[in-house]
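Input: one structure, supplied below.
With one protein chain removed, the remaining protein chains of the complex are shown where they sit.
So, chain A:
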Amino acid sequence: MRRADLAAAALLAGLTTIVFVLLYGPLMVPILSSFFAVSHGTVDWSQPTLSAYAALTGNESVLAALWTTLVVGACAVALSVAIGTGLALYYASPMAKGREFLQFLLFLPFLMPPIITGLALLIFFREIAFERSLVTIVIGHTVFVLALVYRTILTRLQSLSASLVEASYDLGASGWQTFRLVLLPNLSSAMAGAAILAFALSFDETMITLLVTGTQSTLPVRLWAMMRLGFTPDINALVALILFFTTALCLGAVRFLMPASALAGTEQG
């Protein structure tokens, strides 16, 4: 029986390795080839070069798309954190009306496939005669990431002891003072983590953006257009840079949101 357990453990480790190769292996191809010259769709592996990265710095449309992506991300983060915090406070307050319905509405764009959220917004903007622009992209992204931001902040809010707020009121603080001096400091790390997650999601959002965009294109939409035309060296360089950036963002979000106990390795099980 001992031998059977060992074999099972080895099999599990082997299968896990295969899944890791499936997840990360494909990403290595564009990253590696970004350091080599590509001509006619084939990579010249003999000589490493940074020419792809150099070509990127001169590609105006990519730089413009990067700027659009950053502006949209910043707006979506600011809006979703502000609205998400407000909604979490409202949900947790005793005066909230139709809590479950409100929450259902918030989760809907996140639960439905992005194509449906995107189409609904597209039809909406057309019917109210709202020109598609940067603003419609920001609205699309905000609606999409709001569910996640709201949920993250609400979870932290509900884990706070009610006596904190009661004590603050007992000591004579006003509602605003209680929010600013008691709730906000306790929520800040959840808000920071949610903000990073929201930015990472917005940074990569493609399907909704494709539908609600006017003439502007964000980086993923620009990439989508470039990739359909075929392989060019600067795509690989851009892909490598974006992967590096989003991975860094994720690890940042993990630091803010992971319980300290999990990172320290003190585990209860």
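The rule we apply is simple: contacts are C-beta pairs under 8 Å (C-beta built on N, C-alpha and C of every residue); 3 or more make two chains touch, one makes a residue touch a chain; residues count from 1.
The criterion applied here is as follows: contacts and distances are computed from a predicted model.
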Subject >> Among "4Fe-4S binding protein", "Spermidine/putrescine transport system permease protein", "ABC transmembrane type-1 domain-containing protein" or "Cbb3-type cytochrome c oxidase subunit", the UniProt name of the subunit that does not appear here >> reply: "Spermidine/putrescine transport system permease protein"
Subject >> Of A:S93, A:S159 or A:T215, the residue in touch with the unshown chain >> reply: A:S93
Original post:
Where the complex has a chain not shown, which of A:G73, A:G193 or A:P220 is the residue touching it?
Top reply: A:P220
**OP:** Tell me which residue among A:A37, A:A55 or A:I116 touches the hidden chain in the full complex.
**Re:** A:I116
Original post:
Which is it among A:I153, A:M207 or A:A237 that touches the chain not included here?
Top reply: A:M207
Original post:
Which residues does chain A use to touch the chain missing from this display?
Top reply: 1, 4-5, 8-9, 11-13, 15-16, 18-20, 22-27, 29-30, 41-42, 83, 86-87, 89-90, 93-97, 102, 105-106, 108-109, 111-116, 119-124, 126-127, 139, 142-143, 146, 165, 169, 174-175, 178-179, 183, 197, 200-201, 203-204, 206-207, 211, 220, 223-224, 227-228, 231, 235, 239, 242-243, 246-247, 249-251, 253-254, 258, 262-267, 269
